[in-house]
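Report on the following structure.
This part shows chain A:
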Amino acid sequence: MKLRVLRLLAVVSVPALVLAACGGDDAASSSTPGAPADEPALDGDIAVFAAASLTDAFTELGTAFESENEDVSVEFNFGASSALREQILAGAPADVFASANTSNMDQVVDGGASTGPENFATNQLQIAVPAGNEAGVTGLDDFANADLLIGLCAAEVPCGELGREALANAGVAPSVDTNEPDVRSLLTKVEAGDLDAGIVYVTDVLAAGDAVESIDIPADENVIATYPIAALTGAADAAVADAFVEFVLSDAGQQVLDSYGFDAP
Partner candidate 1 sequence: MNRRRPGARRAKQQRAPWLVLPLAAAAVAYVAVPFVALLQRAPWSNLSDLVGRPVVIDALRLSMTTALAATGIALLLGIPLAWVLARTRFPGRSAARALVILPMVLPPVVGGAALLFAFGRRGLLGGPVYDSTGFLLPFSMWGVVAANTFVAMPFLVLTVESGLRAADPRYEDAAATLGASRSMIFRRITVPHAAPSIIAGAVLCWARALGEFGATVTFAGNLQGRTQTMPLAVFLALESDRDAAIALSLVLIAVSLAVLLPLRDRWLSV
Partner candidate 2 sequence: MLHAAIEVHLGAFRLDIDVDVDDGEVVALLGPNGAGKTTALRVIAGLQPLDNGRIELDGSVLDDPAADVFVPTAERPIGVVFQDYLLFPRLSALDNVAFGLRARGHGKASARNRARDWLERFALAEHAYAKPRTLSGGQAQRVALARALATDPRLLLLDEPLAALDAGTRLQVRTELRRHLATFHGARLLVTHDPVDALVLADRLVIVEQGHITQTGTPAAVTARPASRYIAQLVGINLLHGTATGEHTVRLDTGAELTVADPLPGLDIALAIRPQAIALHRQTPDGSPRNAWAATVTDLEADRDRVRVSLAGPVPATAEITPAAVADLDLAPGISVWATVKAVDLTAYER
């Protein structure tokens, strides 16, 4: 549906642009899905601040976007959404923000740094255990076991907040050994076997491949994380920023996200 709207917009804007450009620019071979072939080529650099759990998916999205727009370069800053939010509100030079939860995005919007965020993906939680699952973890109940080394994300970051919600849903009071500052460092410790189990996103487990095994959380206990994305008002290159957001929301973008384990918004 989005694509149709865009096509409509494009058709309408082409005459306007042609009039404005008066035959100046060469038509780029830009085949960004959704952007008509005869729109002027995108040109610029953007900085995308994205949640840590989006690292692999967005890196691929960035490469794809760059290869379809030769004069564009995309730089990423991956980190905990809360940390990124703070940086943006403090005036960091970001063009796009993709958050792992809506509350961080809301705060950015409230801070006047963005308008019109859109949800582009959802994620669910999963229990990650080291390959081999030596501790024999079977579900959230094991998180109450004081003999196991259990890790969660810190409560201040989205994955930590959601993880605690899932545990509450399951009625488990966890015996936590560490609250890692972001989901990637938690995953690293599980992978290395320094922890027996941790609650991370489904996408993280997928990204870790064979190094990590996973245990599903029943749907009635699990929590859905909604990921919004928005171009920021302070963007130096608004056109490119908007185009990237559209790319993420496009079919091609959604396919990439799906391949990494994200669900549709």
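To be clear about the criterion, a contact is a pair of C-beta atoms (placed from the backbone, for glycine too) under 8 Å apart; a residue touches a chain by one contact, two chains touch by 3 or more; residues count from 1.
Here is how the candidates were picked: all candidates are chains of the complex that A comes from, given by their letters.
From a predicted model like this one, the values you see are computed outputs, not experimental measurements.
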Among 1 or 2, all from the same complex, single out the one that touches chain A.
1
Please name which positions on chain A make contact with candidate 1 in the complex.
80, 82-83, 85-86, 149, 151, 154-157, 176-181, 185, 189, 192-194
